[in-house]
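Here is the structure we will look at.
Omission of a single protein chain aside, the complex is shown with its protein chains in their original locations.
Coming up: chain A.
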């Protein structure tokens, strides 16, 4: 038993909470599901190992020689992973500052709060590195078994990446609080997190569009043009990649850098974390004035009132906007391709169709959750003299209208080059959006809008159904745009997914 108030005691407290949170999230609060969840996780891990084996071993890529091309590809993928780690760390650190949770209890106790915050910063680093390790682990394991064991050094390198990302995230967040104040920091940090998470992927996509006219990221990284443009093998830029491969010097340097940045951030900020967190209290929800003295406007109907309310709420919530920003950011490469090929009739735009359809489905899922499950005044709407079906239609209409606004410029620009592709895109995007809305309706729940980020943990089934239906509609759209009737197969699959969602829906049980 550790002595209360010590670092170890706080670490034990944090680990217990984190573990229970994780189990609760995975089992959706049903302990009886625990075995099923473990089995599913084991199955998923095995599946990822199979994929890694197929790519690395069956794909004939082994043995890996650490030449310039390999180093460039590994560094590129590492940079992408680091961008995602930084994004995750920024999110976690922002949450640590703004979520009140137990802060009042801790800060009002005689315990040294700095120790707890040191543990919290450390646990963010651990979680950030672990998330990457979960996804990259199967590739590392396969490399360690079929190439050489030295690749196992990739694990501590990922931990170092998590440490550096967390140290940077803490520094950036604290800097933002001082620079622009706690009120704006929350939004700025979350937008930064979204942009960081998407930036590298988008950059690679744009690069591949520029060079080759397709969206294959690794072939772009391995291309002679990129390899020639990168520094020589001896460059320090490749040290993290060399460290992951098990080279002693680069490994020691990478781990040292990770420790230095994280410990530096803890020493610099953990002691003041409490004071900074206190400055954010009450600033997270500012009383931002709307248009002063705006005239009272009577909507024409209950449906119009509901639609207007939904648009207002989303448009005025920077946090929600930043959460959906990530999805919209992925539309930048298609926009770039559209711009480059404007008026071109060679059929290059066909690659855009599935991307836009996928984006429509994903956006619709998020917005539908907000309007249907994230209704902040459910009693008010339920006690209004409006049939439930009318309210649901109005909310779905608000979602469709918002998606139309996003997709209309793409659709119009595509129509100039290819009216057929534009029509297919519009039709399949509508189908994807409607499917996502239907799934959200079938798995509707009662939640606060602020729980948006955790919506996917509410129901694994609805999350997967939403993703699969969007993917299937996107696949169907690509085939339809290419002019083949094979499009009916993925379209049928998408409908089957919605039907399965209906069968599994808790709403069906009454």
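The rule is simple: contacts are C-beta pairs under 8 Å (C-beta built on N, C-alpha and C of every residue); 3 or more make two chains touch, one makes a residue touch a chain; residues count from 1.
Here, contacts and distances are computed from a predicted model.
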item	value
Listed names "Manganese catalase family protein", "Branched-chain amino acid transport system substrate-binding protein", "ABC transporter" or "NADH-quinone oxidoreductase subunit K", matching UniProt entry of the absent chain	"ABC transporter"
Sole contact to the chain not displayed, among A:386, A:427 or A:504	A:386
Among A:305, A:427, A:482 or A:500, residue touching the chain not depicted	A:305
Residues of chain A (touch criterion as defined above) contacting the omitted chain	282, 285-299, 301-302, 304-306, 308-309, 312-313, 316-317, 376-387
